[in-house]
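A single protein chain has been removed from this complex, and every other one stays in its place.
The block that comes next holds chain A.
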Amino acid sequence: MGNFISRLTASIQTDSNSPGGITFPKFMLIVLQLAFMLLAMRQFQIENAAFLRLAVLAFGGFLLHAWLPLAYRLPFFLGLSLAGIVLVMGWLNGAWLIGIGLLLIGICHLPLSFLWRIALLLSVGTVLALQRAELLASPWSTAIWPILGSMFMFRLIVYMYDLQHEQAPFNLSRSLSYFFMLPNACFPLFPVVDYKTFRRNYFDADSFHIYQTGVDWMLRGVTQLVIYRLVYYHLTLAPAEVHTGGDLAQFLLANFALYLRVSGLFHLITGLLHLFGFRVPETHHLFFLATSFNDWYRRANIYWKDFMMKVFYFPVYFRIKDYGATWALVLSTMLVFFLTWFLHAYQWFWLRGTILFVPQDFLYWALLGAVVIANSLYEAKWGRTRTLNKSNQSWRNRVSLYLQTLVTFIALCILWSFWTSESITGWLSLWQVLGSDPAAAERNSNPVFNTQSLLVVALLVVVASSTGTIGASGNVPPRKGVSRKIWSPVSITTVKIVLLCLLGIEGIYSQFSPTTATMVLSLRSSHLSRIDTAKMERGYYENLLDVNRFNSQLWEVYSKKPTNWIDVDSSNLKRFVPGFVRTELIPSFAEDTKHGRITINQYGMRDQDYAVAPEPDVFRVAVLGASSVMGWGVGDGETFEALLEERLNRELTHSPYAKYELLNFGVAGYNPPQQLPALEKALSFKPNSVFYIATGREMSRSARYIANTVLDKIAIPYPELNAIVASAGITPDMDETTALRLLEPYGQDILTAIYRRIAGQCRERGIKPVLIFLPQLRDGSWQEETAPSLKVATDEGFVVLDLNGIFRNADIKTIRLAEWDEHPNKTGHQLIASAIYDALLANREAIFSPTRQ
């Protein structure tokens, strides 16, 4: 203890010339910037609440760490890292994660031969993989897998490689810190930090320089994440929304700019590591300004490139170089790109627990590998321009460089759009807009930004990749004897952070125009974009197939979903049938699910059995709808339809009817056009009223369903819908993107035809058509179609009951099944039943007046 105190005292009295030392004024400058940084992170809710807690822990830890004797700093960092894991994952999951980690690290150091240790690691890895795939049971929560995977899936390879070649003495704190690294608990996507660099660059330069670089990089990371949100929320387009060349440019640029998220996160992570003396190199360096494909590979995700070079490229090259340098170069590069593709799928497995194989993925890496090989052969023969001093470049060189940068940027945008596309045919259809009728295309175009705004955003994106002061030129410490500038970087960085903080204050941004203020407000929180929300909503209605890569934030939501989670599409309660309706519930199906028992009656309704013809004094209602009506996520008797029926019979006793019967014709996954055949079935039960439950995006869902029906060559038995298909000009030989692009402008016409037919059939039989609008559990862009849809319903003669706002005061976590499945749970259904009951009473005369067919 006395020894520690004397060392601590010496540490505080030290100056910045001793390793790890810093003077008090310089320390306070860093603290000041970190305080503003924390405020900016809070203002913009950077990443998630867990990260903010971790940042508080890290910054607080820094205050003590910077003054500890050097020998105590690594153990302290390790303690902080372990505390971070427990803070984010809780005691139990944290303990499991640390325990598994210790087992893996322990195997690396067993007194066995290298090959035996590798074999043991592979054996344990196989068991863990079986558990990850849920083929073997595991006693810990599935929540630990993505983090455990990101800590060990690549770092174990690097670590074993370095153990084989390094002579450096073992240091327990360093080894454990390397794997349990502080910010990792929050980030499944984590840079592949090199162990040797982690060891070698530890406090190997002036401490103030290291800390200031860390602050600069964190600022760059936060800035990039905020600009990423601007692009993600406001600039991205769905392929079907691309109608003109301008839309295409916006689509390509926005799609490529989404990479800012990876860069931003990695800057944040490596910046944070600097606060604890790890002077790790940059992970990205002006990557949007690459001058060739090789240059892109060198600048973007540098750690990955270094990992592949170190572990695969150089060893293979040295092994085969005697067969000729050119062949060795080509084969080594080919192997690197093949393994990059494979390891990408390997990473996906540990993060998501599923196998990833999409042709675009393989083709992208094959294509990139081919151009990098061509580029490498060119450079090997002709060399490339390098300079020690950029100011020496001639104007010709500069112009040439700018042109190369522009061409490379455009080529990368195109290649990137291919990689992240949902399908190859969809990607190919994007380019058809270049040959389409400009006037017609312009009418359908709905660009979020005009060309000038687009240029401003492009500029911002480029600036974002270079924001910072010290960090902008990499992480090269000042040469010995060169005076170190302090005030300039500190003041510039501080001003930038303060400006960011000010931008996030409501009292300030609300002074801007409403459009700008709304945009800034949107940047202050992390949520899914309009496109990803629409995809998630699609997942709500149909099986979501395209969340299969890191091409949106949606995968992060789905990564939390247990692999044994049964969703509505994998519950086997439906079957395919020929014809326009495509699917139906399996009659007499019964199964116990984790949400309760699901029973389908003999007629294919999730309901009790009813007589086909009602008793004379019964008021019978046919309820049409999708999964929320069918009641996915609740047991029999807990659906809002069942609750409503029970309450009507219990409380509405003073009425002309002896009984109310609500027949549940809801089928999970049904879109509005499928309600037409559902209605035909319902009419055979002779209802007094039809309740059509609409749940949002009625127009676009209708258009998508009709488009897919045409593409699947299924006959549409409704002449008015066929007329619309003919007007839009879609044919079965088209790809989905093109068909959607052509049909979506007819969304309102399609919905009108559907509502008109439903209302008309009801009127013919003296039935009251009632449209109940049931909102989704959270606000979102789905609301865009609500008002026009309800107007169509009113115009076509429905009694409209709008339940908008019923969930507004409820905590979404208490009314949904799970973060990845936003169907209402039992409480949600109770809320809905109560709201419909109130709405029915308010419209009692219009709905329950006796108009028996």
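To be clear about the criterion, a contact is a pair of C-beta atoms (placed from the backbone, for glycine too) under 8 Å apart; a residue touches a chain by one contact, two chains touch by 3 or more; residues count from 1.
Throughout what follows, contacts and distances are computed from a predicted model.
Trainee: Going by UniProt, what is the name of the one chain that was not included in the view, given "Acyl carrier protein", "Thiazole biosynthesis protein ThiH", "NAD(P)/FAD-dependent oxidoreductase" or "Iron complex transport system ATP-binding protein"?
Mentor: Going by its UniProt entry, the chain not pictured is "Acyl carrier protein".
Trainee: Considering the whole complex, which of A:L64, A:L136, A:A380 or A:A658 touches the chain not shown?
Mentor: The missing chain is touched by A:A380.
Trainee: Using the touch definition from the top, which of A:W96, A:F154, A:F287 or A:Y313 touches the missing chain?
Mentor: For the chain that is not drawn, the touching residue is A:Y313.
Trainee: With the full complex in mind, choose from A:L329, A:L585, A:L644 or A:L774 the residue touching the hidden chain.
Mentor: In the full complex, the listed residue that touches the missing chain is A:L329.
Trainee: Could you please point out the chain A residues that touch the chain left off the display?
Mentor: 161, 165, 196, 200, 281, 294, 298, 309-310, 313-315, 317-319, 325, 329, 376, 379-380, 383, 386-389, 392, 474, 476, 479
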